[in-house]
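Excluded from the complex is one protein chain; the other protein chains are retained at their positions.
Going by the order they are written in, the chains are A, B and C; count residues from 1 in each one.
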Amino acid sequence: MNIFEKYESNVRSYCRSFPDIFHRAKGSIIYAESGEEYIDFFAGAGALNYGHNHDYIKQKVISYLDADGIAHGLDMYTSAKEKFIAKFNEVILSTKNLDYRIQFCGPTGTNAVEAALKLARKVKKRPGIFSFMGAYHGMTLGSLSITGNTEIRAGAIGTLNNVTFMPYPYGFMESFDTIKYIESVLNDVNSGIEKPSAIIFETVQAEGGVVVASIEWMQRLRKLCDENDILLICDDIQVGCGRTGSFFSFERAGIVPDIVILSKSISGYGFPMSVLLIKPELDIWEPGEHNGTFRGNQLAFVGATAALEYRESSNLEQDVKVKELFLQNFLYQKILPIKESIAIRGIGMIWGIDLANCGSNSLTKNITMRCFEKGLIVERAGRNDTVIKLLPPLTIEMSTLKKGCSIMEAAFNECL
Amino acid sequence: MNIFEKYESNVRSYCRSFPDIFHRAKGSIIYAESGEEYIDFFAGAGALNYGHNHDYIKQKVISYLDADGIAHGLDMYTSAKEKFIAKFNEVILSTKNLDYRIQFCGPTGTNAVEAALKLARKVKKRPGIFSFMGAYHGMTLGSLSITGNTEIRAGAIGTLNNVTFMPYPYGFMESFDTIKYIESVLNDVNSGIEKPSAIIFETVQAEGGVVVASIEWMQRLRKLCDENDILLICDDIQVGCGRTGSFFSFERAGIVPDIVILSKSISGYGFPMSVLLIKPELDIWEPGEHNGTFRGNQLAFVGATAALEYRESSNLEQDVKVKELFLQNFLYQKILPIKESIAIRGIGMIWGIDLANCGSNSLTKNITMRCFEKGLIVERAGRNDTVIKLLPPLTIEMSTLKKGCSIMEAAFNECL
Amino acid sequence: MNIFEKYESNVRSYCRSFPDIFHRAKGSIIYAESGEEYIDFFAGAGALNYGHNHDYIKQKVISYLDADGIAHGLDMYTSAKEKFIAKFNEVILSTKNLDYRIQFCGPTGTNAVEAALKLARKVKKRPGIFSFMGAYHGMTLGSLSITGNTEIRAGAIGTLNNVTFMPYPYGFMESFDTIKYIESVLNDVNSGIEKPSAIIFETVQAEGGVVVASIEWMQRLRKLCDENDILLICDDIQVGCGRTGSFFSFERAGIVPDIVILSKSISGYGFPMSVLLIKPELDIWEPGEHNGTFRGNQLAFVGATAALEYRESSNLEQDVKVKELFLQNFLYQKILPIKESIAIRGIGMIWGIDLANCGSNSLTKNITMRCFEKGLIVERAGRNDTVIKLLPPLTIEMSTLKKGCSIMEAAFNECL
Partner (left out) sequence: MNIFEKYESNVRSYCRSFPDIFHRAKGSIIYAESGEEYIDFFAGAGALNYGHNHDYIKQKVISYLDADGIAHGLDMYTSAKEKFIAKFNEVILSTKNLDYRIQFCGPTGTNAVEAALKLARKVKKRPGIFSFMGAYHGMTLGSLSITGNTEIRAGAIGTLNNVTFMPYPYGFMESFDTIKYIESVLNDVNSGIEKPSAIIFETVQAEGGVVVASIEWMQRLRKLCDENDILLICDDIQVGCGRTGSFFSFERAGIVPDIVILSKSISGYGFPMSVLLIKPELDIWEPGEHNGTFRGNQLAFVGATAALEYRESSNLEQDVKVKELFLQNFLYQKILPIKESIAIRGIGMIWGIDLANCGSNSLTKNITMRCFEKGLIVERAGRNDTVIKLLPPLTIEMSTLKKGCSIMEAAFNECL
């Protein structure tokens, strides 16, 4: 690993948690040069819902490359993009009666978040945005301005503005009515807080520590936005694309956000891609007003179309339900009892084991390191990384899922 | 094209200039579903210096996919990344005696620009950044704050700050000493303009209208930064990777920026990738302080390594010189004489034909449309898009280059 | 009044509530050119705690002028300033065991607020300030940024920043623990809200609608600041100088703010003056770092010294207690019973009658207009001006106070 330590910037991070050199991957298994193999409960931080190198998608991608399909297309019309749009509309939007215009952003989640903020400000002509404590939306300046982690924000020294952080129902903030709080602020002419263009939210704060918003809370948030002429933006980057069961994570609340942000698993193969879904009446962009060189990453379109085809032919949503139940049972029966102060939170196939009240902040680090030694990749999240976040591929085989859980259980018992 | 107009956001832009559906590409030719083929003088806005689907790179990429090489690796250690770092160091950095740490950013140029600004502010602890009038650095909020286009900036309504725009030697600003201007501002305790953390610049303002900075200007800028304890950041996204001849565009001035930003052509195949080069003493990032899901786009690493191997085996730098001379001759002998008020600017294989003083602003649009009809893709840039920007692949065959130029000459003669 | 309507800016406001031309005043009575006389329950918005043209102070001021005492002294050493400093220290600071450095700011409250913010940021090197919903601190940009009224803030279009508004125990915000809220925000590394340099507060939000903070709340706020290395700034402009009984309004909580702001009644005669009290260890100003042409308003120093002498010779604090009791009794016994939805709040000689829940927002306007017609000047405050604010001079004779209250009672009965 000499070459990384010598030449790669100090900013590198996951490699520190998982110190091996990986070269091959398939499904839910990653193989290292050393010969070791690891079960993957991290899934590219949610970018690999279909597992690594899914065979169906892989064949489509290789064929495309082989035929010299255009690889880089800016935002010109291409066959690959056309197919994706058609398939996305057919399989996702129209089946859910959703009417959105699709914007292809620079192929990272943060880029789509930036586009969403810019569009909201352009539509409503108000500089303010409301975000939530605990939120994670990305690292570029606009996304950072709405991201809660104050340590990461520090780098911007005074350059983040026009954002107000509202309480998300978590910790002490759960002890009162957070929607009523926002309402009070908006209704109080002397609150000092201007009406925002938009409220941006995650249905599950994944990086925030797997905090799941209730259906009622989301419905009241949608209502509050309607009543106050505020746009509602759902950042569905980490928990969209089926992670919570349904394709969009907000479906369980029966609400329709004004703008939806997708990225991570949308391309199906871990290829960089991001998408903004915009209610037609809000699509007031001037041509090229938000652009980017790689917004036409054709291989990602090919992958994304194949992934949607795979969804059609499979029973993924049902499958997630089964695994959700398994995970829930495992966590409540095997992990929760280990120590009183453990908290379990989650939905679908994203689960958090909160050890914040278990004494040492290094406990989660010890456990995930122990897991890694035993052949399981699993990451931490939440305040001070005190939550262990389970994020296996949706397509993981039941046997592998069980094996990963056993490793985790063993690690817990060894460390606690 | 119905499906695009119906479902894709109004923000789409290049497709409006080049209204055809493309499906295949090779070298300097793009093929449309309609059967039409086009010579490409745009090269993915500089992302395709090696042409479309370069065969050597293609084979490496397909082999990698075929062998289930890990496709998405976050910032974990992977074999593909290791090989890229080693090769980049061997072929580029060490041969030029450059000592930089490499940061892999979210795979878009704008993301690397954001990282550069954040790092500069962290190092120097000053909120300010100096950018230049005419600059283009990207669309996310931090990059947008240092981008000159006021129409595009308008979307951020009041949220862009801590940036001061300095005159770039262009237009009226060329009539006085712009470096002395910056110096005067910095030395004047009453200038109202705080010393910045960094000055970010392009050696050629490509989007600004192909404005080429002189060697002396760059050397004085470097000296000014040294004398005032300011970091110098070179955004080499569009004109790096060999576009001006040498790999880095600043080499012709013999200067070494403190931070260098690469993207666009670095992956060799149009795959999303971006890289920040940081002087070792500035690499004070905390682990994960700037992150992003797709910063480990492994296919891009494979492509980038293959592209460097191709560079080694070819004579690209020499080749560019030859084509530079051809383009220069063509432009000065065939285009310049067409009308008195035409201006020609350029270097290496990026050239601009400035028609700002030729009367109508729609002239460039007419010409590029005419070119497209005749089978040539070429784009506009500069203030109000009054400059035609020639940006063919570096690897274009001489015959194709000539053919493209002939088309352009014809279009000029028809429109003027 | 023709001349005012013709030449004075539309921004004029109190003259609209009290449409007469005033020329003379004494004690608690204002005389109009028309011959009408009015009992003054407004007292220059708190600037006339000693009543109009207090005889003792008046004689001192005239003598000073007569002897050609220096009238304008910038911040040079003058005899008038020397006497004020000595007397202020003797009568106020040393008797209360307070150790503060005195800064003479530009002679308006808002200027001292600006100085306080600037100093706090300089000391703690953090851009952020916490203010409270409902707060009023002034109209210049820094003070406006921490003032809650969103209608007034609108003029600054996007230029107010680095301020976070926290809930003040009022309305819905009273239903949960607001200090715990602030604590949670500070302790949550993912709250998105950076630790501020200072928290600025009013012990009674006068403009906010006469909302009185509890002793416990203030003590916990002081403790929270101590534990988190945050400066506590008390804006005592409107309710300092004896308004709540003690000279400083925070004395009742037994706390010592790090910075205290005085203005309004400090000069004793309505002359412009403001003062910043700074804990010695925080007095890190460079000479002239915050300046202003009129910070040496010598007549104000003469008035202020005389006012302190008057305090010494009188029994003002005791006197206020007596009148507080009278006002409290009057309001609870005569006004409260008029309508169920009336709320009464107050302390010392600042009291609010809250009619927000009495139906029409124009009710308070009708009542104060009716009062004026009957010879009583009294103003509105609070959200949408739904609170009638009683602010008589502290020195008002008991008979005049009673007469004013009778007028008010009559007006209430006529309007409700």
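To be clear about the criterion, a contact is a pair of C-beta atoms (placed from the backbone, for glycine too) under 8 Å apart; a residue touches a chain by one contact, two chains touch by 3 or more.
Note that the structure is a prediction, hence the values are computed from the model and not measured.
*Asks:* Just name the one of C:Ile102, C:Leu224, C:Ile338 or C:Met369 that touches the chain not displayed here.
*Replies:* Residue touching the absent chain, from the options given: C:Ile102.
*Asks:* Tell me which residue among B:Asn2, B:Asn190, B:Gln318 or B:Ser399 touches the hidden chain in the full complex.
*Replies:* B:Asn190
*Asks:* Out of A:Ala45, A:Ala80, A:Ile157 or A:Cys234, which is the one that touches the chain we can't see?
*Replies:* A:Ile157
*Asks:* Going by the touch rule given at the top, which residues of subunit B touch the chain that is not shown?
*Replies:* 127, 131, 133-135, 146-151, 153-154, 157-158, 161-165, 167, 171-173, 175-176, 180-181, 184-185, 188-195, 208, 382-384
*Asks:* Residue by residue, what part of subunit C touches the chain that was omitted?
*Replies:* 1, 3-4, 7-16, 18-26, 30, 33, 42, 44-48, 52-53, 58, 61-62, 65-82, 85-86, 89, 101-104, 106-111, 114-115, 117-119, 121-122, 125-127, 138-143, 145, 151-152, 154-159, 161-162, 237, 263-264, 269-272, 276, 278, 283-294, 297, 299
*Asks:* Tell me which stretches of subunit A touch the chain missing from the display.
*Replies:* Counting only subunit A, the missing chain is touched by 157-159.
Rule of thumb we're sticking to: only the chains that are shown with their structure count from here on.
*Asks:* With a Cα-based fit, what is the angle in degrees between subunit A and its identical partner subunit B, given to the nearest 5?
*Replies:* Rotating subunit A by 180 degrees superposes it on subunit B.
*Asks:* Would you kindly state whether over half or under half of the residue numbers at the subunit A/subunit C interface are used by both copies, giving same or different?
*Replies:* Shared-number fraction above one half, so same.
*Asks:* Per the centroid of Cα atoms for each chain, what is the distance between subunit B and subunit C, given in Å?
*Replies:* About 58 Å, centre to centre.
*Asks:* How many angstrom lie between the centres of subunit A and subunit C, each centre taken as the mean Cα position?
*Replies:* 49
*Asks:* Residues touching two or more other chains, restricted to subunit B: which are they?
*Replies:* In subunit B, 157-159 touch at least two other chains.
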